[in-house]
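Only one protein chain is missing from this complex, and each of the others stays in its spot.
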Amino acid sequence: MSGMSGVTMQKTKPIITVMTDFGTEDGYVGAMKGVLLGLLPDAAVVDISHRIEPFNIRQAAFSLLNYAFYYPDNTVHLVVVDPGVGTERKAVIIRTANQYFVGPDNGVFSFIYQQEAFQAYAIRESAFGQEVSSTFHGRDIFAPAAARIFLEKRLESFSEPVTSLVSFYETFRKKSDGEFALQILHVDHYGNLILNFTRRDWIKLNRPKDLKLQLNRGFLYGIHDTFGEAREGQILALWDSRGFLQIARNQGNAATTLDLNVGDQIILRLS
Amino acid sequence: MSGMSGVTMQKTKPIITVMTDFGTEDGYVGAMKGVLLGLLPDAAVVDISHRIEPFNIRQAAFSLLNYAFYYPDNTVHLVVVDPGVGTERKAVIIRTANQYFVGPDNGVFSFIYQQEAFQAYAIRESAFGQEVSSTFHGRDIFAPAAARIFLEKRLESFSEPVTSLVSFYETFRKKSDGEFALQILHVDHYGNLILNFTRRDWIKLNRPKDLKLQLNRGFLYGIHDTFGEAREGQILALWDSRGFLQIARNQGNAATTLDLNVGDQIILRLS
Partner (left out) sequence: MSGMSGVTMQKTKPIITVMTDFGTEDGYVGAMKGVLLGLLPDAAVVDISHRIEPFNIRQAAFSLLNYAFYYPDNTVHLVVVDPGVGTERKAVIIRTANQYFVGPDNGVFSFIYQQEAFQAYAIRESAFGQEVSSTFHGRDIFAPAAARIFLEKRLESFSEPVTSLVSFYETFRKKSDGEFALQILHVDHYGNLILNFTRRDWIKLNRPKDLKLQLNRGFLYGIHDTFGEAREGQILALWDSRGFLQIARNQGNAATTLDLNVGDQIILRLS
């Protein structure tokens, strides 16, 4: 692998994951995978999703956190949700201790910045030739850049260090003693509502047992350990598999039942 | 490969297929594939579908039959449609003559039990460490168990033989001489209705030619060999590619046209 540390290239099979909001039916993702296999014939190109809601940077940012750190060292994660393609927004490479990330600098890596130490590089478009379209950087810049992480000795051969980056992560707000304003970060496939409050935050508050979340129609008391403790259809609060607090409906859809969505506020009370 | 027969590990590339009801957009499937590649860097990880209707065990069970036996020997088929995650439901490995299956014991392997001889093993959760979440066994138990089938000499190192298993398969019922109550097992992507009556069942009845299926608005006469025999829009009965009787609409959707769904009864009459 390349990069500032001067480590020599790895011998194992390159792994590149791909997440986009392109859908698959136009063949655009197919083009990106062709470019990757043309440059790295032995790579494992792993589809994550191409059904991110069009232009929904927040959804992609959260989903990325769900998978990125389960991959072997030196995996490259390509994320192309890019409403600003063709504008001045930067194209970036983010390097954490074990992983690489490639995509537009529009906040899609917000959660990575919040959770890991990292170095950031701005990709030089001019390093990718004359054939760059203004509408499809996924194929013409991001995919070749992902491949070049494996092919070149130094990231600096096609990028330069950058420090100012776009991020949208906001931590929960303390309203008064024992009262906090949380926000819904993400609604997942099952309608579970993920909040900006983690198990680590809860530990910092000395693991309060007597807490409640305020909903339109009453309160949710306590934090459960598993869906199995709840009746079918019951709404409950529990930790998700990454340690975020979530509101879920056992075998049902909490988002539609409660009519809540990304950005909505939820009050947490200790008592 | 591991297992009771004491066969030594295979030299060919491991193949693991993955079917879930997770959707792709949250990155949960991405996490499972990361775990698989971390343990088996050379594996071919094959996406089957992540769009099984949430919690629809029957749909997954039927779809599994459509692909599993077309894979090379010693393929591992991972199926995670798991509404009971976090409850006492078992996690199992099913071993047929040539294939392995890994998933929850909730009926998702019903069709496999019905069609093939098999041995079953219950996975010991304790063999998968302290990090097991109560909400995401796909990542924390099923994916690592699938990999360990290739990595360990014996399935017994992380599972034990089990005999009592959940199954929902029901054969068709004889109502009177020449009258049978069939059931719709599955509605496929094209709206074809798959029935619990196979070509083998038909052969056991001495291949009757004069048969009819009773619909709301009349009868379907005979069993056709191909869609090509029908006019556009015509409804007909024919054998599907696995030998099940299906009701289909040529270049259209039989399920919506006839307003029929999984579980509905269809009467078959010989005359």
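Order of writing sets the chain letters: A and B. Residues in each chain are counted from 1.
Going forward, a contact is a pair of C-beta atoms (placed from the backbone, for glycine too) under 8 Å apart; a residue touches a chain by one contact, two chains touch by 3 or more.
Note that this is a predicted model, so its numbers are computed, not measured.
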Given A:24, A:98, A:256 or A:271, the one touching the chain that is not displayed: A:24
Absent-chain interface as seen on subunit B, which is shown: 12-13, 15, 17, 19, 44, 46-53, 59, 62-68, 70-72, 75, 186, 188-190, 225-229, 238, 240-241, 251
For subunit A, the residues touching the chain missing from this view: 22-31, 33-35, 37-38, 41-42, 45, 47, 54-55, 83-88, 133-136, 139-140
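One rule holds in what follows: only the chains that are shown with their structure count from here on.
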Inter-centroid spacing, subunit B versus subunit A (mean Cα positions, whole Å): 32
